[in-house]
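All protein chains of the complex are present and in place, except for one that has been dropped.
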Amino acid sequence: GFAPDGGLPADMIYRYSRHLLLPDFGVEGQRKLSQSSILVVGAGGLGSPVALYLAACGVGCLGIVDGDDVELNNLHRQIIHKEAYVGKPKVKSAADACREINSSIKVVEHRHTLKPCNALEIVRKYDIVVDATDNLPTRYMISDCCVLLNKPLVSGAALGLEGQLTIYHHNGSPCYRCLFPSPPPVAACQRCSDSGVLGVVPGVIGCLQALEAIKVATAVGEPLCGRMLLFDSLSARIRTVKLRGSLPDCTLCGENSVFTEQDFQKFDYENFTQSPMSDKTAPSVDL
Amino acid sequence: GFAPDGGLPADMIYRYSRHLLLPDFGVEGQRKLSQSSILVVGAGGLGSPVALYLAACGVGCLGIVDGDDVELNNLHRQIIHKEAYVGKPKVKSAADACREINSSIKVVEHRHTLKPCNALEIVRKYDIVVDATDNLPTRYMISDCCVLLNKPLVSGAALGLEGQLTIYHHNGSPCYRCLFPSPPPVAACQRCSDSGVLGVVPGVIGCLQALEAIKVATAVGEPLCGRMLLFDSLSARIRTVKLRGSLPDCTLCGENSVFTEQDFQKFDYENFTQSPMSDKTAPSVDL
Amino acid sequence: MHLTLEFGGGLELLLENSTKVHKVEVPLKDGEGKVPMKGLLSWVKANLIKERPEMFVKGDSVRPGVLVLINDCDWELCGGLDAELVEKDVVVFISTLHGG
Partner (left out) sequence: MHLTLEFGGGLELLLENSTKVHKVEVPLKDGEGKVPMKGLLSWVKANLIKERPEMFVKGDSVRPGVLVLINDCDWELCGGLDAELVEKDVVVFISTLHGG
């Protein structure tokens, strides 16, 4: 990283020279990156490119949280994991891969499933949160947690041949509950294990999540606040649409919200969404 | 891969189950992928995600061609290379990484800079070519070679904070010379080593190149033929624009073209573009 | 009135042949040059949705988890159910994704 006096050591100048040459980014952008801490929730299809690109680009502290182990049917899209890590914790696999490409940053392993009982403690340590998870209750939970702790949330999702991306709770943008005050019916909660996902689709969305996290960390460019990117891989069409802002009467981020950290820790997200927090169902492929 | 009788072995059903579940992709898509051979030219910023995602998704034969060695200042964006490979050939580094995530596919190392004298021989062996290079003369050369051998060319580029993507010479789409019959002035030929590049920008374009290569290989979806994707990372805007088709009077792909394989082997691309085929200039970062 | 309707995020599965883009002609009421979103939802439910209508509508509105965009803008910014559509508007219905 940077020296305490803020100067750039010679090996860092060389490693990041292609960033330092960018007029819109430069030394100041690299310095802000090196001083930022980013938590990636989920080391799966989205989390793979997010963690690799954030590690490569020189984020100061990269946290990865995931409670699952690597499985062979993850490998078609989760490019951070090697076959040798099948059966081992995803967090360990992902953190090792990040250290192999950049030993100069700090990589922190949180080998847990993020839950209401541990989320506040973990998320509190970071400046920016990236939602790279795969299920609905966790998405509500992470958004609520980020509102309580006032952290920007770079949220991506991918399923089938489509992807979506936005930044919640930053620069006036809505939180997840502003957009979706009530959860969808259970039948609408499709998962990758139910419906499949083309491997490179979370790759595209994950790279874009890393980009947005970098933009938030460095204050370079216009982050996707109050906008959502919609990706349709079949037609190669990507549109960016305008979203509502944070709603004054939102039960979480609204001005009269009474939702506390204690409420959060007791909230039953699986019951709220009628949907489990893990995506481990074995797929039934009928050939 | 698939068994000779076309059946899917049980471990492949499990590995690719999330693809097999996709109605638009399914067993037939996976079979076509496993029977396809794709050449990635360049194992750099674009080639890193292209090679990783093509290996992960189960392309039958993945060729990688690059004559350079890994340098420390590549690592901020070239996520396929580990620090341990600095100073070693990029092709070896990239191929090892691909084998680590999928030992069931064939990975071929071409440890050369692609040149008019070797391009025909190498490209001829593959069904689809991905241009993941970093310089103008090589882009003309690969396009000419793909026209001569009638191969679809998935071409991506990234510089600074922007990226571009299209498929040349496929389904009536133009070749590089249809769009750019004359090369630009030398002063317009900026490189990553001159102007810098934000690391994740080639990540986004490379993932999209892998996607388009998969769509061409499987005949799923509408590939980016006769269209170009323009990516501006600062504004997070991605537009897809309509391009001209193949020009009847193009000197390369036009109906009256007289350009032969012999002409190709003798053509001086560096002289034509007044620009060198390698991007090795050390950057001068003035801090 | 000529409108372009697009369905995504899985909602296209409720439509014939899972077609995502529909160029449609929505009838106007006498003397009016506009169609309110409320009217469009009824029309879509009656004319395009082929199965499981509860995956598209709930009560008067779309079901929770569906974003509605009028000319690439969240319908909440345009009046929601009371938003008035005009000739050649593009309306997108997209189900939010949770996978990764």
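Residue numbering begins at 1 within each chain, and the chains themselves are lettered A, B and C in the order written.
Operating definition for what follows: a residue touches a chain if its C-beta (ideal position, glycine included) is under 8 Å from a C-beta of that chain, and two chains touch if they have at least 3 such contacts.
Every value quoted in this text rests on a predicted model; they were computed, and no experiment measured them.
Participant: Please work out which displayed chains the absent chain touches and list them by label.
Facilitator: Over the full assembly, the chain not pictured touches B.
Participant: Among B:109, B:134 or B:212, which residue is in touch with the absent chain?
Facilitator: B:134
Participant: Can you tell me which of B:106, B:124, B:239 or B:266 touches the chain that was removed from the display?
Facilitator: For the chain that is not drawn, the touching residue is B:239.
Participant: I'm checking contacts with the chain that's been left out. Which of B:87, B:172 or B:185 qualifies?
Facilitator: The single option touching the absent chain is B:185.
Participant: On chain B, what residues meet the omitted chain?
Facilitator: 42, 44-47, 132-136, 139, 156-160, 162-164, 179-185, 187-192, 195, 197, 202, 228, 230, 232, 235, 239-244, 279
The rule is simple: only the chains that are shown with their structure count from here on.
Participant: Taking each chain's centre as the mean of its C-alpha atoms, which one lies nearest the mean of all protein C-alpha atoms here?
Facilitator: Answer by centroid distance: A.
Participant: With chain centres taken as the means of their Cα atoms, state the distance from chain B to chain C in Å.
Facilitator: Computed value for the inter-centroid distance: 39 Å.
Participant: I'd like the Å distance between the centres of chain A and chain C, where a centre is the mean of that chain's Cα atoms.
Facilitator: 30
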